[in-house]
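For this view, one protein chain was removed and the others were kept in their places.
What follows is subunit A.
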Amino acid sequence: MNAIVDRLREQVLAACGRRRLEIRGGGSKSWYGAPDPDAEPLEVGLLSGIIRYEPSELVLTAYGGTPLREVEALLARHGQWLPFSPPHFADSATIGGAVAAGLSGPTRWGHGALRDYVLGVRVLDGQGRVLRFGGEVMKNVAGYDVARLFAGSLGTLGVILEVSLKVLPLPPATLTLRFACSQDEAIERLNRWAGQPLPLSASVWWQGEMTLRLAGARAAVEAAAARLGGEVLPEAAAQRFWEEVREQRLPVWNLHEGEVLWRLALPPTTPAWADAEDALVEWGGGLRWLRRPVGDDSWFERARAVGGHAVRWRGARAGERVFAPRGAAERAIEERLKAAFDPDGVFARRLPLE
(Lines give C-alpha, C1' and ligand atoms only; values in the text may rest on other atoms or scores of the structure.)
Protein backbone atom coordinates (compact mmCIF):
# COMPACT_ATOMS: atom_id res chain seq x y z
CA MET A 1 0.00 0.00 0.00
CA ASN A 2 2.89 2.36 0.69
CA ALA A 3 3.81 2.24 -2.98
CA ILE A 4 0.26 3.27 -3.90
CA VAL A 5 0.37 6.14 -1.43
CA ASP A 6 3.76 7.21 -2.79
CA ARG A 7 2.39 7.13 -6.31
CA LEU A 8 -0.64 9.22 -5.29
CA ARG A 9 1.66 11.72 -3.60
CA GLU A 10 3.75 12.02 -6.76
CA GLN A 11 0.61 12.57 -8.82
CA VAL A 12 -0.60 15.28 -6.45
CA LEU A 13 2.75 17.05 -6.35
CA ALA A 14 3.15 16.81 -10.11
CA ALA A 15 -0.26 18.40 -10.61
CA CYS A 16 0.32 21.24 -8.09
CA GLY A 17 0.13 24.57 -9.87
CA ARG A 18 -0.50 22.88 -13.24
CA ARG A 19 -3.89 21.15 -13.19
CA ARG A 20 -6.71 20.24 -10.90
CA LEU A 21 -7.46 16.73 -9.73
CA GLU A 22 -10.75 15.16 -8.81
CA ILE A 23 -10.40 12.32 -6.32
CA ARG A 24 -12.23 9.27 -7.58
CA GLY A 25 -12.97 6.09 -5.63
CA GLY A 26 -15.71 4.07 -7.31
CA GLY A 27 -17.25 6.98 -9.19
CA SER A 28 -20.65 6.17 -7.67
CA LYS A 29 -21.36 9.76 -6.61
CA SER A 30 -19.58 11.61 -9.40
CA TRP A 31 -22.80 13.50 -10.15
CA TYR A 32 -22.97 14.98 -6.62
CA GLY A 33 -21.83 18.52 -5.89
CA ALA A 34 -20.40 21.08 -8.25
CA PRO A 35 -18.52 19.39 -11.10
CA ASP A 36 -15.25 20.73 -12.45
CA PRO A 37 -15.11 19.76 -16.14
CA ASP A 38 -11.40 20.60 -16.38
CA ALA A 39 -10.25 18.43 -13.50
CA GLU A 40 -8.51 15.13 -14.15
CA PRO A 41 -9.44 12.08 -12.12
CA LEU A 42 -7.10 10.93 -9.36
CA GLU A 43 -7.97 7.26 -9.04
CA VAL A 44 -7.76 5.89 -5.49
CA GLY A 45 -9.61 2.59 -6.00
CA LEU A 46 -6.42 0.54 -5.71
CA LEU A 47 -6.09 1.63 -2.12
CA SER A 48 -8.38 -1.12 -0.95
CA GLY A 49 -8.66 -3.51 1.98
CA ILE A 50 -9.74 -3.77 5.59
CA ILE A 51 -6.83 -2.85 7.86
CA ARG A 52 -8.17 -3.72 11.31
CA TYR A 53 -11.47 -4.95 12.61
CA GLU A 54 -12.12 -6.45 15.99
CA PRO A 55 -15.84 -6.68 16.64
CA SER A 56 -15.51 -6.28 20.41
CA GLU A 57 -13.62 -2.98 19.94
CA LEU A 58 -16.53 -1.60 17.85
CA VAL A 59 -14.03 -0.04 15.43
CA LEU A 60 -13.26 -0.80 11.80
CA THR A 61 -10.30 0.69 9.93
CA ALA A 62 -10.10 0.38 6.15
CA TYR A 63 -8.27 1.89 3.21
CA GLY A 64 -10.28 4.62 1.53
CA GLY A 65 -10.82 2.71 -1.70
CA THR A 66 -12.32 -0.34 0.03
CA PRO A 67 -15.73 -1.14 -1.50
CA LEU A 68 -18.54 -0.15 0.83
CA ARG A 69 -20.32 -3.45 0.18
CA GLU A 70 -17.20 -5.34 1.33
CA VAL A 71 -17.17 -3.36 4.59
CA GLU A 72 -20.88 -3.92 5.15
CA ALA A 73 -20.68 -7.63 4.36
CA LEU A 74 -17.84 -8.11 6.84
CA LEU A 75 -19.74 -6.25 9.55
CA ALA A 76 -22.91 -8.24 8.86
CA ARG A 77 -21.00 -11.51 9.32
CA HIS A 78 -20.20 -10.33 12.84
CA GLY A 79 -23.69 -9.04 13.61
CA GLN A 80 -22.67 -5.39 13.26
CA TRP A 81 -23.48 -2.49 10.91
CA LEU A 82 -22.84 1.09 9.91
CA PRO A 83 -25.85 2.62 11.69
CA PHE A 84 -25.94 5.67 9.38
CA SER A 85 -26.80 3.39 6.39
CA PRO A 86 -24.76 5.25 3.75
CA PRO A 87 -26.27 5.25 0.26
CA HIS A 88 -24.21 3.41 -2.35
CA PHE A 89 -25.70 4.72 -5.62
CA ALA A 90 -23.60 2.10 -7.42
CA ASP A 91 -21.92 -1.17 -6.57
CA SER A 92 -18.55 0.50 -6.93
CA ALA A 93 -19.08 2.85 -3.93
CA THR A 94 -16.08 3.02 -1.60
CA ILE A 95 -15.83 3.71 2.12
CA GLY A 96 -13.58 6.73 1.49
CA GLY A 97 -16.09 8.10 -0.99
CA ALA A 98 -18.91 7.61 1.51
CA VAL A 99 -16.96 9.60 4.13
CA ALA A 100 -15.92 12.32 1.67
CA ALA A 101 -19.55 12.71 0.54
CA GLY A 102 -20.73 12.68 4.15
CA LEU A 103 -24.13 11.25 3.22
CA SER A 104 -26.32 9.19 5.51
CA GLY A 105 -29.32 7.04 4.69
CA PRO A 106 -32.77 6.59 6.25
CA THR A 107 -31.55 5.29 9.64
CA ARG A 108 -29.74 8.58 10.24
CA TRP A 109 -32.96 9.68 11.99
CA GLY A 110 -32.72 7.14 14.80
CA HIS A 111 -29.02 6.27 14.89
CA GLY A 112 -27.02 9.35 13.93
CA ALA A 113 -25.16 10.70 10.90
CA LEU A 114 -21.99 9.49 9.20
CA ARG A 115 -19.95 12.27 10.83
CA ASP A 116 -21.02 10.94 14.25
CA TYR A 117 -19.22 7.65 13.54
CA VAL A 118 -15.92 9.00 12.16
CA LEU A 119 -13.14 8.31 14.66
CA GLY A 120 -10.02 8.94 12.62
CA VAL A 121 -8.53 9.44 9.18
CA ARG A 122 -5.17 9.25 7.50
CA VAL A 123 -5.08 11.65 4.60
CA LEU A 124 -2.86 12.88 1.79
CA ASP A 125 -3.30 16.64 1.46
CA GLY A 126 -2.61 19.03 -1.39
CA GLN A 127 0.92 19.64 -0.18
CA GLY A 128 1.72 15.95 -0.37
CA ARG A 129 1.67 15.66 3.43
CA VAL A 130 0.45 12.38 4.90
CA LEU A 131 -1.41 13.27 8.08
CA ARG A 132 -3.24 11.25 10.70
CA PHE A 133 -6.02 12.77 12.78
CA GLY A 134 -8.20 11.20 15.45
CA GLY A 135 -7.61 7.50 15.97
CA GLU A 136 -9.22 4.17 16.65
CA VAL A 137 -10.71 4.82 20.06
CA MET A 138 -14.19 6.09 20.96
CA LYS A 139 -13.10 9.08 22.99
CA ASN A 140 -10.29 11.25 21.79
CA VAL A 141 -9.92 14.99 22.28
CA ALA A 142 -6.23 15.32 21.41
CA GLY A 143 -5.96 18.08 18.79
CA TYR A 144 -8.76 19.58 16.71
CA ASP A 145 -11.32 17.14 15.32
CA VAL A 146 -9.94 17.30 11.76
CA ALA A 147 -11.10 13.73 11.04
CA ARG A 148 -14.71 14.92 11.19
CA LEU A 149 -13.83 17.94 9.04
CA PHE A 150 -12.98 15.53 6.22
CA ALA A 151 -16.45 13.97 6.45
CA GLY A 152 -18.51 15.76 3.81
CA SER A 153 -15.58 17.82 2.48
CA LEU A 154 -16.12 16.24 -0.97
CA GLY A 155 -12.45 15.67 -1.68
CA THR A 156 -11.57 19.35 -1.49
CA LEU A 157 -8.99 18.96 1.29
CA GLY A 158 -7.23 15.73 0.48
CA VAL A 159 -7.38 12.03 -0.27
CA ILE A 160 -8.79 9.85 2.51
CA LEU A 161 -6.16 7.10 2.61
CA GLU A 162 -7.56 5.33 5.66
CA VAL A 163 -10.62 5.83 7.79
CA SER A 164 -11.61 4.46 11.19
CA LEU A 165 -15.29 4.25 11.97
CA LYS A 166 -17.21 3.37 15.08
CA VAL A 167 -19.53 0.44 14.34
CA LEU A 168 -22.38 -1.00 16.39
CA PRO A 169 -24.16 -4.31 16.94
CA LEU A 170 -27.19 -4.80 14.71
CA PRO A 171 -30.39 -4.14 16.64
CA PRO A 172 -31.78 -7.51 17.77
CA ALA A 173 -35.24 -6.74 16.38
CA THR A 174 -36.69 -4.55 13.65
CA LEU A 175 -40.25 -3.93 12.55
CA THR A 176 -41.74 -1.68 9.88
CA LEU A 177 -45.18 -0.13 10.31
CA ARG A 178 -47.30 1.78 7.83
CA PHE A 179 -49.94 4.44 8.50
CA ALA A 180 -52.22 6.45 6.25
CA CYS A 181 -51.96 10.16 7.09
CA SER A 182 -51.31 13.63 5.69
CA GLN A 183 -47.83 15.16 5.53
CA ASP A 184 -48.61 17.51 8.41
CA GLU A 185 -49.99 14.67 10.53
CA ALA A 186 -46.85 12.66 9.83
CA ILE A 187 -44.56 15.54 10.85
CA GLU A 188 -46.60 16.14 14.00
CA ARG A 189 -46.69 12.46 15.03
CA LEU A 190 -43.04 11.73 14.29
CA ASN A 191 -41.84 14.70 16.32
CA ARG A 192 -44.13 13.80 19.20
CA TRP A 193 -42.96 10.17 19.17
CA ALA A 194 -39.33 11.25 18.98
CA GLY A 195 -39.81 12.89 22.36
CA GLN A 196 -40.86 9.57 23.89
CA PRO A 197 -38.70 6.58 24.76
CA LEU A 198 -39.46 4.57 21.61
CA PRO A 199 -36.99 2.53 19.48
CA LEU A 200 -37.36 4.75 16.39
CA SER A 201 -35.01 4.04 13.50
CA ALA A 202 -36.23 5.51 10.19
CA SER A 203 -39.27 7.21 8.72
CA VAL A 204 -40.63 8.09 5.30
CA TRP A 205 -43.80 9.96 4.40
CA TRP A 206 -44.85 9.92 0.77
CA GLN A 207 -48.17 10.18 -1.05
CA GLY A 208 -50.34 9.92 2.04
CA GLU A 209 -48.45 7.02 3.60
CA MET A 210 -46.12 7.12 6.55
CA THR A 211 -43.68 4.24 6.91
CA LEU A 212 -41.92 3.84 10.24
CA ARG A 213 -39.02 1.55 11.10
CA LEU A 214 -38.48 0.43 14.68
CA ALA A 215 -35.18 -1.12 15.76
CA GLY A 216 -33.96 -2.17 19.18
CA ALA A 217 -34.41 -4.77 21.87
CA ARG A 218 -37.15 -7.25 20.96
CA ALA A 219 -39.26 -6.32 23.96
CA ALA A 220 -39.00 -2.61 23.19
CA VAL A 221 -39.94 -3.06 19.53
CA GLU A 222 -42.93 -5.23 20.40
CA ALA A 223 -44.16 -2.83 23.08
CA ALA A 224 -43.81 0.14 20.71
CA ALA A 225 -45.63 -1.64 17.88
CA ALA A 226 -48.50 -2.51 20.19
CA ARG A 227 -48.75 1.11 21.27
CA LEU A 228 -48.36 2.86 17.92
CA GLY A 229 -50.68 0.68 15.82
CA GLY A 230 -50.40 0.81 12.04
CA GLU A 231 -50.09 -2.00 9.55
CA VAL A 232 -47.06 -4.30 9.86
CA LEU A 233 -45.04 -4.70 6.66
CA PRO A 234 -43.65 -8.21 6.04
CA GLU A 235 -39.92 -8.14 6.78
CA ALA A 236 -38.81 -8.91 3.21
CA ALA A 237 -40.96 -6.14 1.78
CA ALA A 238 -39.76 -3.80 4.50
CA GLN A 239 -36.11 -4.47 3.74
CA ARG A 240 -36.73 -3.87 0.06
CA PHE A 241 -38.52 -0.62 0.83
CA TRP A 242 -35.74 0.78 3.03
CA GLU A 243 -33.14 -0.15 0.48
CA GLU A 244 -35.11 1.66 -2.21
CA VAL A 245 -35.23 4.72 0.03
CA ARG A 246 -31.51 4.51 0.81
CA GLU A 247 -30.64 4.14 -2.86
CA GLN A 248 -33.22 6.74 -3.95
CA ARG A 249 -35.05 4.42 -6.31
CA LEU A 250 -38.63 5.52 -5.55
CA PRO A 251 -40.30 7.52 -8.33
CA VAL A 252 -39.90 10.84 -6.48
CA TRP A 253 -36.17 10.62 -7.22
CA ASN A 254 -36.65 9.91 -10.95
CA LEU A 255 -35.65 13.14 -12.53
CA HIS A 256 -37.36 14.19 -15.74
CA GLU A 257 -35.94 16.49 -18.38
CA GLY A 258 -36.23 20.12 -17.34
CA GLU A 259 -36.46 19.35 -13.61
CA VAL A 260 -34.27 19.82 -10.58
CA LEU A 261 -34.30 17.50 -7.58
CA TRP A 262 -34.07 19.53 -4.37
CA ARG A 263 -32.80 18.20 -1.07
CA LEU A 264 -34.11 20.29 1.83
CA ALA A 265 -32.61 19.78 5.30
CA LEU A 266 -34.94 21.54 7.74
CA PRO A 267 -35.63 21.74 11.45
CA PRO A 268 -37.82 18.62 11.71
CA THR A 269 -40.84 20.44 13.16
CA THR A 270 -41.14 22.72 10.09
CA PRO A 271 -44.78 22.38 8.92
CA ALA A 272 -45.45 21.06 5.43
CA TRP A 273 -45.51 23.72 2.71
CA ALA A 274 -48.93 23.92 1.05
CA ASP A 275 -47.28 23.81 -2.38
CA ALA A 276 -45.08 20.83 -1.49
CA GLU A 277 -47.59 18.05 -0.92
CA ASP A 278 -45.64 15.99 -3.47
CA ALA A 279 -42.52 15.97 -1.25
CA LEU A 280 -40.99 12.82 0.15
CA VAL A 281 -40.24 13.40 3.84
CA GLU A 282 -37.51 11.52 5.70
CA TRP A 283 -35.78 11.74 9.07
CA GLY A 284 -38.87 12.57 11.12
CA GLY A 285 -39.47 15.73 9.08
CA GLY A 286 -35.83 16.84 8.91
CA LEU A 287 -35.20 15.91 5.28
CA ARG A 288 -37.52 16.61 2.34
CA TRP A 289 -37.15 15.87 -1.37
CA LEU A 290 -38.88 17.79 -4.13
CA ARG A 291 -38.83 17.78 -7.93
CA ARG A 292 -39.36 21.21 -9.43
CA PRO A 293 -38.98 22.74 -12.88
CA VAL A 294 -35.61 24.22 -13.77
CA GLY A 295 -35.51 27.92 -12.93
CA ASP A 296 -37.39 27.73 -9.61
CA ASP A 297 -34.61 28.94 -7.31
CA SER A 298 -36.83 29.92 -4.39
CA TRP A 299 -35.90 26.83 -2.33
CA PHE A 300 -32.53 28.16 -1.17
CA GLU A 301 -34.33 31.11 0.40
CA ARG A 302 -37.35 29.18 1.64
CA ALA A 303 -35.18 26.60 3.40
CA ARG A 304 -32.95 29.29 4.87
CA ALA A 305 -35.96 31.24 6.16
CA VAL A 306 -37.03 28.32 8.37
CA GLY A 307 -33.50 27.60 9.64
CA GLY A 308 -32.49 24.91 7.15
CA HIS A 309 -30.67 24.71 3.84
CA ALA A 310 -31.29 23.49 0.31
CA VAL A 311 -29.11 21.49 -2.10
CA ARG A 312 -29.72 21.31 -5.83
CA TRP A 313 -29.23 17.54 -5.59
CA ARG A 314 -29.58 16.60 -9.25
CA GLY A 315 -30.29 18.52 -12.40
CA ALA A 316 -28.12 21.59 -11.81
CA ARG A 317 -27.04 23.19 -15.07
CA ALA A 318 -23.47 24.36 -15.62
CA GLY A 319 -22.59 27.24 -13.36
CA GLU A 320 -25.73 26.98 -11.22
CA ARG A 321 -25.46 27.10 -7.48
CA VAL A 322 -25.58 23.62 -5.89
CA PHE A 323 -25.14 24.32 -2.16
CA ALA A 324 -26.59 27.10 -0.02
CA PRO A 325 -24.38 30.13 0.66
CA ARG A 326 -22.71 30.59 4.03
CA GLY A 327 -22.05 33.76 6.04
CA ALA A 328 -19.04 35.96 5.32
CA ALA A 329 -17.03 35.00 8.40
CA GLU A 330 -17.70 31.28 7.94
CA ARG A 331 -16.73 31.55 4.26
CA ALA A 332 -13.43 33.20 5.19
CA ILE A 333 -12.70 30.38 7.65
CA GLU A 334 -13.52 27.77 5.00
CA GLU A 335 -11.22 29.47 2.48
CA ARG A 336 -8.36 29.48 4.97
CA LEU A 337 -8.97 25.81 5.83
CA LYS A 338 -8.89 24.92 2.14
CA ALA A 339 -5.66 26.91 1.78
CA ALA A 340 -4.15 25.16 4.81
CA PHE A 341 -4.55 21.69 3.31
CA ASP A 342 -4.47 22.57 -0.37
CA PRO A 343 -2.68 25.90 -0.89
CA ASP A 344 -2.28 25.41 -4.65
CA GLY A 345 -5.89 24.42 -5.18
CA VAL A 346 -4.92 21.11 -6.72
CA PHE A 347 -8.14 19.40 -5.59
CA ALA A 348 -11.29 20.35 -7.51
CA ARG A 349 -13.86 22.39 -5.63
CA ARG A 350 -16.76 19.97 -5.77
CA LEU A 351 -17.84 21.69 -2.56
CA PRO A 352 -17.59 25.33 -3.67
CA LEU A 353 -16.53 27.81 -1.00
CA GLU A 354 -18.94 30.58 -1.79
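The working rule: a residue touches a chain if its C-beta (ideal position, glycine included) is under 8 Å from a C-beta of that chain, and two chains touch if they have at least 3 such contacts; residues count from 1.
FYI, contacts and distances are computed from a predicted model.
Choosing from "Acyl-CoA dehydrogenase", "Multiple sugar transport system permease protein", "FAD-binding protein" or "Nitrite reductase large subunit NirB", the protein name stored in UniProt for the chain missing from the display reads "FAD-binding protein". Note that of A:Gly79, A:Gly208 or A:Pro293, the residue touching the chain absent from this view is A:Gly79.
In the complete complex, the hidden chain is touched by one of A:Ser182, A:Gln196, A:Asn254 or A:Ser298, namely A:Gln196. Even with one chain removed from view, subunit A keeps its contact list with that chain: residues 54-59, 79, 102, 108, 112-113, 115-116, 125, 129-133, 135-146, 148-149, 151-153, 168-170, 172, 191-192, 194-198, 216-220, 222-223, 265-269, 283, 286-287, 303, 307-309, 311, 323-331, 333-334, 336-337, 339-341, 351, 353.
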